[in-house]
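With one protein chain held back, the other chains of the complex are shown just where they sit.
Our next item is chain A:
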Amino acid sequence: MADDLKSGRIVVVGASLAGLRAAEKLREEGFTGSLTVVGDEPHVPYDRPPLSKQVLLGQATADTTELPVRRNADAEWRLGVRATGVDLTAKRVLLADGESLPYDRLLITTGTRARPWPNPEEAGLAGVFTLRTREDAAGLSERLSAGPERVLVIGAGFTGSEIASACRERGLEVTVAERGPAPLVGALGGTLSKLAAVMHRNHGVDLRTGVTVTALNGNGAFTGAQLSDGSRVEADVCVVALGAVRNVEWLADSGLAADPRGIACDAGCRAFNMYGIVTDDVFVAGDVSRFPHPLFGYQMLSLEHWGNAVEQAEVAAHNMVNPGPLRRPHLAVPVFWSTQFGLNIKSVGVPTYSDHLVIAQGSLEARRLAMVYGFKGRVTAAVTVDMAKSLDYYRHLIETGAPFPPPPGAADRPIAADVPVPSDVPDPSVLSHGPTVALTGHLPDRRLTVV
């Protein structure tokens, strides 16, 4: 049995970070069978975080972010072809070119795509962009280099904020429109979102909060937008940063538990079918998955994180070629980072899974701090601003379910550390950006009403 798992046919659908790392890990684990990786983009796997940072700043071009290869995955790469379905009974992946690939085990790493502007006609105006792919970044970067009069960014989540930051660094005028009360509020809650708003404004961003964009104007080319408060923004470039959509449509008729929140899987990355029965030959990893995490009440987490894509892909690969007792759970504590307006923001745990927070080290005034989040008296997350070296300590507190607020003793502990304040995690429906970390079950405070 164990030997059988090391051979046979494995198909990976999705050729980005998770797909690449899984393919490499499969070989590292001794898989000797045939390995096929399918990707709808024509490129070899490339890295996306630089696309909203170095590429927009003109420090690197979009075609230079290829992911480093750790080992030869000895795979057949089917790039530039979309998977259109999967037949679980016949165990075949259907491709857009009419071909079908037989498999013994299947790994789905199709990730997400940028949420498009809802009006296709307006979205088609020249100068309107989303940012997810290499082509998106190349086009936007070129447009920014041409020196537009003003850039309108719709949505102040991490991507929107990073785009605004890059524009300001290049000396471009920027307006940011956000439906919520402040940038990043969906991911980080009330207190840090206020700091984020200050950072936007101090860096010269025209930040409009509590408004939505009701229409994009232009005759062929984008010229401005209409806001819900009746005002109008004149701009010649528009970046729609409204979060991501999971690439699950191709699985609509598959019988897998795939819906707009992702593909549900167990802690070992095995996909559930639509009856909630776990499959044993279909695995999921990366942004497209949602999985139960014991540290967060076994709620199904969806993470759009670089680190999660790598770690979950490695767990999935391990479990695909090892028998039951040797399989591993995906228990890594979520971690992500962002750089914007000269600040390094890092997060560990799930900040939205919280009721209170304290500033445990540093201060908002110093623009350098560690914010610790708690839920029902235990530590569930921490976010550092220019204080990343403290992150491991807080991860340990999260992993061990340490009491909240964290114990005193830090040399740079402010008086504020004695005063937990509500974390003010908003209802995701009021935001124009989705939270990067989503509790796709329900908000913590509503858990009480669910039996």
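Here is the rule we use: a contact is a pair of C-beta atoms (placed from the backbone, for glycine too) under 8 Å apart; a residue touches a chain by one contact, two chains touch by 3 or more; residues count from 1.
As a convention for this text, contacts and distances are computed from a predicted model.
One chain of the assembly is not displayed; among "Acylaldehyde oxidase", "Monovalent cation/H+ antiporter subunit D family protein", "Branched-chain amino acid ABC transporter permease" or "Cytochrome P450", its UniProt protein name is "Cytochrome P450".
Only one of the listed residues, A:Ser161, A:Ser338 or A:Ser390, touches the absent chain: A:Ser390.
Where chain A meets the chain that is not shown, the touching residues are 360-362, 366, 368, 370, 389-390, 392-393, 396, 407-413.
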